[in-house]
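Left out: one protein chain. Kept in place: all the others.
The chains carry the letters A, B and C, assigned in the order they are written, with residues numbered from 1 in each.
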């Protein structure tokens, strides 16, 4: 009953096969190999972006940090949601790579950036025009958000328009967002300057494609990536994972499966009186259940996160506690059933 | 009619005299001189802090940044009010010196940190205990706040207690806060780990004392100060300013005068229908007046800041616009009268 | 004829098998899995270091940078050889992670640190005791060096003693050094505070173990690793590579093979009148050959680096140019023969 994170899942057999196949003889290092060339072409086609540059990496945090550092001087402000991974879960990687730039974390009523708030704050910050303030330089969005919600292409465009700033997207669960919205890859990225496209959580071993849509950012990005230690020598093995992941839309197939399991689980939770705290758009469920229910499930071996500061299982049994459940490409209906059963007395 | 900032004022004659007097012959550089020794003793007495170390500096931003950098690793979180100078007006100096640490800017209903909010957020951030999050390490308070309000000793203690964190104080207008509260220097600092004690805005030329109450911070601070370029060679001339400023409580006398002028001005503004937006505790007034009133005063040469993004004087004449007025030790009643008169048709 | 670098080689079949085997079901992320536990135990045994902590990573640059950053404040000096990878080939990663600390690059008559020079410089730098200078904090050694030479355990001890500083070792080709010296892993590491143990160049896909012998460094290292983007989620797949690599001394077997191929190649080069510029201790050969010989080999498809600024193949055919040849675990005698043949007219 592994619902703690999609990163506890393994590697899809087709991706493993691709690794074995990539292991033939010698190949130039640092991305000068043919597999990386093929990935480059494949992603340019997918995004309909002939000038895009793609860099195979093994770390989503590394990709986010190097991309953002390329988009800001050390004194710029990058806006993100207060729940963003770069704000909450990367121990300051983005501001470290960017030499002390500021992440300004904005609240909203859900887990998405609110265009009105963003417009108001960026306008206000632009008013502080002299050298004492920090100028607005970029917005970072997360799609799927950290609380499992999607931005549609229209919502992305709204944020771009409201801020009038270049957009970075953390796409650690981009496939899940694609699967939900049904939009094309081009529709989902046409407003972006950069994208961190994560395959790891959706069936790869360790593979993220840093995608740069704005060629002006390339030189700085390559420097930040290199000095961040993210220019891997045997890059062909990273590229091979992503290529196999895209082949025959495997990525969407795996994301769809995870999303479906999440729907099943969400339904089971609500049937048991649980309350969903966010829309279940992808493969993440945030739901409140009684403390006693959690205690029961945990005692039967269910693995998932309880959220927030007060997550002690001892206490009033009927107090509600929010939990996070994450499904993955390898979650089965049996897994879901087992978890639901574990909630029951 | 200079009400734009207290840093547009000059140097008090007694401080200028002290500079002339300090200019006798040779003296060891970098604070090894006798005047700096005397300042050290004077401030230890004032704060009743025998272990405190004092460093003469010329920059409040430099003092804040080097002190805060000594209080946090590059991955720590420092909490401050969303209007704090370190957050809004120092182009990221604190996070630059601290190697990418985070300033978390908190809102409240006035310009002071709210103990309840602070307690809630620090508790929540402590819940994110593993290596992905950034640990809470310090709180930075500003007294007088950037909007002219004071913290009393009890309020300082409340913040220290609510956060259970070491406290840094930005005291760019500390004298004004002292003058208002009537508390002793010891009462105003007993909860602090560090203080940036500013004399520049209250009659000095360029003089800030970085005060370290927690001796464990000394080695890191000295390194940050040095590599920040803030270890001045002819330090005696900075120390001499601060010593003269403290002599016979000149600092409190000058701050009291500035505070009184602010009261006069505030009264005149309210008599003219202006609305005070914050308590006028010290030498800063934030008040809303009709756009037409501002246009009139500006056309007569009054210098002060209009606040926020929409500060265009063209537009509906009766729309209210907030302005900031700052009095100083050298502001006279005639200056106040002249400004008030400038508001009138 | 791939002799450009050992990172152009592929993955050893046993390591690939281990990846496939590690891919069973779910496992906790971020190194909390059983394979990483087993690696931890295996390396503690190997180094006879019960308190050591091991972190699976995919980047040698990342491991070096995070380890060194844990060993120095932002104002410390780390000594290394002027040819060290951290000095020459990592675009400043170490000083970036360490917040602006200094790498002091020392010359010598070969590619190893010279104990006399090191003793002299560190003594001199210690003499600059006040806050203006930067204090000596660590030494970084590379074994195998970047020019293919080894340090024996006695030579490592000599450097440690001469500097009286903690030692970091860049072990990107540590296995080749082990194979050459015949010393035990304990003998080769007993003087070290930290080690970056590289498996990638010797048969793995992307796997480096950051090893910390001094437990005091753990908290800072974990923070630097995290914010550097090097705390990978599916860590089991990195640990599995290293475990398989160590199993039955596969690492030494592979390194020995590469070293032997280097000996064969060196012999062939000298037989053809080439001059060896450094001792061939491991799998790297630096040799000077006539420009015409290089032109011939290159025209036949041989891949290897010409060294230094003037490496144009056009020019006087009998001018000598230094080249770098690197063998790997997968280099065969046929590969060596083919290269040697390519030199011949």
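Here is the rule we use: contacts are C-beta pairs under 8 Å (C-beta built on N, C-alpha and C of every residue); 3 or more make two chains touch, one makes a residue touch a chain.
In this text the structure is predicted, and so the values were computed from the model without any measurement.
Engineer: So one chain is hidden, and I want to know which residue out of A:78, A:113 or A:226 touches that hidden chain in the complete assembly.
Structural biologist: A:226
Engineer: For the chain left out of this view, which of B:11, B:179, B:250 or B:339 touches it?
Structural biologist: The one listed residue touching the chain not shown is B:11.
Engineer: Which of B:205, B:276, B:295 or B:313 sits in contact with the chain that's absent?
Structural biologist: In the full complex, the listed residue that touches the missing chain is B:205.
Engineer: What does the interface between chain B and the hidden chain look like in terms of residue numbers?
Structural biologist: Against the missing chain, chain B presents residues 2, 4-5, 7-11, 16, 19-20, 23-29, 58-66, 90-93, 96, 200-201, 205-206, 223, 226-234, 237-238, 330.
Engineer: Go through chain A and note every residue touching the omitted chain.
Structural biologist: 73-75, 99-100, 131-132, 220, 222-223, 226-227, 231
Engineer: What does the interface between chain C and the hidden chain look like in terms of residue numbers?
Structural biologist: On the side of chain C, residues 74-75, 88-92, 95-96, 98-103, 123-124, 126-128, 131-134, 308-309, 311 touch the unshown chain.
One rule holds in what follows: only the chains that are shown with their structure count from here on.
Engineer: Turning chain A onto chain C with a C-alpha fit: angle in degrees, nearest 5?
Structural biologist: About 180 degrees of rotation relates the two copies.
Engineer: How would you label the chain A and chain B contact, same or different, if same means the shared numbers make up over half of all numbers there?
Structural biologist: same
Engineer: Highest contact-pair count belongs to which two chains?
Structural biologist: Counting C-beta pairs in contact per chain pair, the top pair is A-C.
Engineer: How many angstrom lie between the CA centroids of chain A and chain B, rounded to a whole number?
Structural biologist: About 41 Å separates the centre of chain A from that of chain B.
Engineer: What are the residue numbers in chain A that touch two or more other chains?
Structural biologist: 90-92, 96
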